[in-house]
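The structure is given below, and queries will be raised subsequently.
Only a single protein chain was left out; the remaining protein chains are all shown in position.
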Amino acid sequence: MTGIFERLAALGLELPSPRPPVANYVGTKRSGELVFVSARVSHERGELGSDLTTAQGYAAAKETMLHLLAIIREDIDLDQIASIDKMNGFVRSASSFTEQPKVIDGASDLLVEVFGERGRHARTATGVAQLPYGAAVQLELILRVSPE
Amino acid sequence: MTGIFERLAALGLELPSPRPPVANYVGTKRSGELVFVSARVSHERGELGSDLTTAQGYAAAKETMLHLLAIIREDIDLDQIASIDKMNGFVRSASSFTEQPKVIDGASDLLVEVFGERGRHARTATGVAQLPYGAAVQLELILRVSPE
Partner (left out) sequence: MTGIFERLAALGLELPSPRPPVANYVGTKRSGELVFVSARVSHERGELGSDLTTAQGYAAAKETMLHLLAIIREDIDLDQIASIDKMNGFVRSASSFTEQPKVIDGASDLLVEVFGERGRHARTATGVAQLPYGAAVQLELILRVSPE
C-alpha cells in the first residue's frame, strides 16, 4: 500500500510547518487507540456570506485540514492512522449564510483524497458567530490509530 | 426485553426514510465499540426566539432525533445499541434566546422514552448564529454498541 506521504506528494500537496499550541493544551491527545486533535483555525480571516464566498471557504477548510495533518504528524506516523472517525467544522457565518456543509466539504474531500476509505468520517458542519483571531473556519478531529 | 422497534411502535413513532449524506462523509462511523453519528438538521427552518417558539423547537429536536435514528438503523441494529453516550445539540438562536436546553429536551426525552436507562446520555445544548439550510436545530450523537 502506498504511504500517506507518497499520496500527498502525488496530489501535489505539501504539509505546512505546524504552529505548536501556545497555552496549556496539546495538539493531539492519545487515549487508547483514539486520538483527539485540538481545533485549528484557518489562516483565512473573514466571515462567510459577507467577506468570503463559499468557494473561498472551501479553500480555507482544505488549508486548515492540511495544517491539522501537519500537527498530527508531529505526534503520530500518518501511516498508522486506521480511520478518521469524526470531524467537527465551525464556519464563521453571516446571519444569512447557510452553506456550511459546502465549506466543510473542502476538508472532507481532502481527507478522502489522502486516506481513501479510511478517510470517510462522520462529521458536523455548523455556523458560529465568531472564531478565534477572526478566522473563517475551525476544524477538529477524532481519529483511530492501529494497535501497536 | 422488548425490542426498540416495538418500543417505537408502542409510542406511536415511525422512523422517516433517511436521506443519505450528499458528500464525502458517512452517516455513521464505527470505531471499536463506539459509533460516531454525523450531525443532521431539522426539517423545521427558522430561528428560535424570533421565528419559532421554544415548543416548536422542542418538536424540531424530536423530529431530528427520529431522523438520526433512521440514519443509524441503516448501519446498525438498533437493538445492538448498548448506550447513548453523548448528544450535542446546536440551536439556531436569536441574540436574546437562552432556552437552548428546553429545545434539546425534545431529543433527550425521546431517547429516554425509546431506550430507557440506556438512553440516558451526557449532552451539550448550545446556541449558534446559523445552521445549514437555515434549520432550527442540529443534533449529533456518540453511542456504544454491544460487543459482537
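Every chain is named by a letter (A and B) in the order it is written, and numbering of its residues begins at 1.
The rule is simple: contacts are C-beta pairs under 8 Å (C-beta built on N, C-alpha and C of every residue); 3 or more make two chains touch, one makes a residue touch a chain.
Note that the coordinates shown come from a computational prediction; the quantities given were computed from them, not determined experimentally.
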| item | value |
| --- | --- |
| Residue of A:Leu13, A:Val26, A:Val112 or A:Val145 touching the missing chain in the full complex | A:Val26 |
| Chain A residues touching the omitted chain (full complex) | 22-29, 31-32, 34, 36-39, 88, 90, 128-134, 138, 140 |
| Chain B residues touching the omitted chain (full complex) | 33-34, 83, 85-87, 93-101, 105, 108-109, 111-112, 120-129, 142, 144 |
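Going forward, only the chains that are shown with their structure count from here on.
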| item | value |
| --- | --- |
| Fitted rotation between chain A and its twin chain B in degrees, CA, nearest 5 | 120 |
